[in-house]
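Here it is: the structure, laid out below.
Only one protein chain is missing; all other protein chains are in place.
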Amino acid sequence: MLSIGQYVRAQSLEEAYTLCQKKSSVVLGGILWLKMQNRTVGTAIDLCDLGLEGIEETEEEFRIGAMTSLRALETHPGLNAYTGGAMARCLGSIVGVQFRNLATIGGSLYGRFGFSDPLTLLMALGAKVELYHRGVLELEEFAALPFERDILVRVILPKTTKGAVYLSQRNTATDFPVLTFAAARRPEGLVCALGARPGKARLFRDEEGILAGGITPESAETFGRWLADQAALGHDLRAGEEYRRRICRVLARRGLLELAKEE
Amino acid sequence: MENKTFKTVGKPLRKKDAMGLLLGKPAYVDDVTPRDCLVVKVLRSPHAHALIEEIDTSVAMKVPGMVAVYTYRDVPQKRFTMAGQTAPEPSPYDRLILDQRVRFVGDAVAVLAGENEAAVNKALKLVKVRYQVLEPVLDIHTAKDNPILVHPEENWRSLCPVGADNHRNLCASEVSGDGDVEAVLASCDEVVERTYHTKACQQAMMETFRTYTEMDPYGRLHVVSSTQIVFHVRRILANALDIPRSRIHVEKPRIGGGFGAKQTVVAEVYPALVTWKTGRPAKMIYTRQECQIAGSPRHEMEVRVRLGAMRDGSIRALDVYTLSNTGAYGEHGPTTVGLSGHKSIPLYTGGLEAYRFGYDVVYTNVQAAGAYRGYGATQGIFAVESAVNELAARLGMDPVELRKKNMVREGQAMPAYYGEVAGACALDRCMDRCAEIFGWKEKFPVRELGGGKVRTAGVAMAMQGSGISGVDVGSATVKLSDDGFYNLTIGAADMGTGCDTILAQMVAECMDCGLEDVAVFGADTDASPYDSGSYASSTTYVTGKAVEKACGELKEKICALAADMLGCGPEQVEFAGRTVRRLDGKGQVSLAQIADRSMCGNETALQATCSHSSPISPPPFMVGMAEIELDRETGSVKLLDYAAVVDCGTPINPNLARVQTEGGLVQGIGMALSENVTYTPEGRILEDSFMQYKIPTRLDMGKLRVEFESSYEQTGPFGAKSIGEIVINTPAPALAHAIYRATGVWHRELPITPEKILLGMDGQE
Partner (left out) sequence: MEISLTLNGKTVKAQIAPDTLLLDFLRQQGCLSVKRGCETANCGLCTVFLDEHPVLSCGVLAARAAGHQVRTLEGLQSEAEEFVGFIADQGAEQCGFCNPGFVMNTIALLRENPDPTDDEIRAFLSGNLCRCSGYEGQLRGIRAYLDWKKKGGADRGE
């Protein structure tokens, strides 16, 4: 049951930021997660009038407003062209179209949820978040921060990666993932993100140069094993640690081989 | 097998309420009852087993808008059962509306009523309860004869000899058999002995439990509920409130699904209590969470099968023992367990020389189980069919051939099925046809696709019953009205299955009129003729026969009045659909004229009411075959194709019969692969929402193909048997079989998740 004392449509980011400093206030992306938490909210701050919806594409980057729905990202031709369809793959298994029309990218990322598909992919792609107070920072950095009272304004996705893949393992087609995997070729080298560990997505780099000679079935297999050893995997209602370990090896190997095929 | 062509029966006609439902017209409890009424909610126990030492409702009552908070001190002390069954009920009388002892996480502690939802939600948090937390009984293996008793109370009662004993945590216990099963097993070449485990799956119907109650102008309790069992509700509420049954009137509007969940009086008692005590209208709408933790799910069962066969594949002995978990209360405990043996073993009547079936149903401190489609047969068939498939693998025999060698055939008496004869049985044709349309020869061999992926197939057959022999009563009233149309009044409950329509189809067939000429009304305890209710797959077979009988009687009455109008004797006229005419061709009258005549100076009511009960319960039969693609690297299973061929006797409406089958298949797929029930060490259920309890979406099933191979049941209306429950019985064993074929591992506990599949292969070649 969601209980809200006051509903305010912020007319400026400054107003939203000021209001959200109070402990009992909550910034609304959507209310999908909020309403399941049995919370009493003093002030609900809605950002819907701040023009934060929309995807802008330039030569260098995508600028995605925080209030953009997951569905809009999922169906965006530019984002899918850039990611080779990984964006649609990443988001298309989340509950249903109606759900994705309501879930905002801001809401999805701010929670830094373990089960978050978009957090995994965007982290691998080197996305940045622009926070009203803190400014712009890498998603990897943002994910590591503790919860702070700030406003996520937009996601900036620089067009710097060449090739991306997204894979997830789910017990049923539209359930929370048991494990998420994304890989991308950044200018500095290949990176991959592993999420739903069940912990939130973490970035991994090929520190040991396993893929230095290129992605082959053997090197992809070895990298998968290495990744499974590195990652802090655990258990939850959906899967145990050992199963995640096995899936990690498989998703990493399959993901890398798919990445190699894209070239 | 009879080849009959009917005019309306057997036709794929639209349901009478189809367009209204599809266009979103108000039709369900919360649509057709007043909004201005008390909101009723229940405070639920956080403990699996506890005594309420102190409960203080004074602060909760101070919330503006709160009208009442009831505790165990405010309710009658006569125990009753919430199970919808013919009285005297086999289910124990172990319930009170509110009890001082709470017996599962979610058990009712207090009933709250207020003028709006916000007030009640606030008040819920303000009821102060001090519990004496007790050790719960959570393991079915140690429940029987456990020193901790779930029902130690003196006034616990068992009305029927089902082997219940509350001092032993036993809700039912029995052994039955035929022949010397140990001797036969000892002389068999192969004995498969395995134990299977199924969980307390939820019906998960889309409309949660909900009831509206008010006092009517006669000072009677008027109940509008989403229920399958209006007459049982009347009796159960009378028991619960300790008031005469004559003071209660129960009806049902359109229902958003039941599947047996609503064969138990889950929600009704609470608003009924509020209305009876306050005199004010009240409504309770269960949340999905309440449905998941305090509903009436399938009985968790552990079924041990010992199957004895010869090397040539003849199955000679079956010994089944079921340990069933009825949970905190015994609804449907003594009855569901029986089907786990009596509706699985008879499938192999063909070669069986001996069988034994024993069971114990135990009380534990978890959610009370109830009736869910299949009602025990589903669990037993998962076990027996899996054992048969394992036998086939051991013998190196095709599992289809193995079944054809041993399956029950038409005309055989079935010792394990109460001695009844399989009077109408097309199981053999179902098997052949299913193999044909499925492509069993091509799909059964294991096909490697590379990349760790493999395609395999599995098979299972099933039976169920049609009504409860000698117990279920179905009734129908048919009357000729103004203008020559018919009113059909029934007590059976259409829960979306379309029984209103198919029973009207039967009237149309009997009276030789159009479906649109029959208006259906049901079910209402004041207005409807008595019907046990819609469960046990009884509506088509039992109520349908009552419809047929009532139409026969009505035709006689119509002819009698028409003969009078035509100036001759009733034996000189014939009923001709829209008219009644003289056999000598000298005149006729129309139905409209007869109806008019009946409304002026007439003493022959053009109305007939008949009841029917059958001494037998002819089983429907079916075969299911599943093809999967299994990813050996992840354990993921993709359903590719499921073919099912059903013998339900004559399908009264082929569309509805097909959709019933498809719906049941998908429920079975959910039970087999994704619907799980996990308890914390303290006995709380973790899958308490659709977020955690995963029923199949349309992406979790492949192609479904359903066909019918009809036998003709002489005792059924137009040759019909039933179809309501059998349809859920094949997927679990068929899928477990296909998974074995792909991985070399037999999974004997449901659901078979990707994790179990992957890790299960450790140690396999």
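Some notes on this structure:
The letters A and B name the chains in turn, as written, and every chain counts its residues from 1.
We take it that a contact is a pair of C-beta atoms (placed from the backbone, for glycine too) under 8 Å apart; a residue touches a chain by one contact, two chains touch by 3 or more.
Quick caveat, the model's predicted, so the values are computed rather than measured.
Note on the undisplayed chain: of the listed residues B:Phe6, B:Tyr28 or B:Trp746, the one touching it is B:Tyr28.
Contact with the omitted chain, checked across B:Cys160, B:Met310, B:Ala560 or B:Val659, is made by B:Val659. For chain A, the residues in touch with the chain missing from this view are 2-7, 28, 30-32, 35-36, 41, 44, 46, 48, 69, 71, 92, 95-99, 101-102, 173-174. Think of the hidden chain as still there; on chain B it touches residues 12, 14-15, 17-28, 30-31, 35, 118, 203-208, 254-257, 259, 287-289, 495-498, 653, 655-656, 658-659, 661-667, 689-691, 695, 697-699, 701, 703-704.
Please note the rule applied: only the chains that are shown with their structure count from here on.
The touching residues of chain B, when paired with chain A in their complex, are 121, 633-636, 673-674, 678, 686-687, 691-692, 694, 696-697, 699-700, 753-755, 758-759.
Those residues of chain A that touch chain B in the complex are listed here as 1, 36, 169, 171-176, 178, 237, 239-240, 242-243, 246-247, 250.
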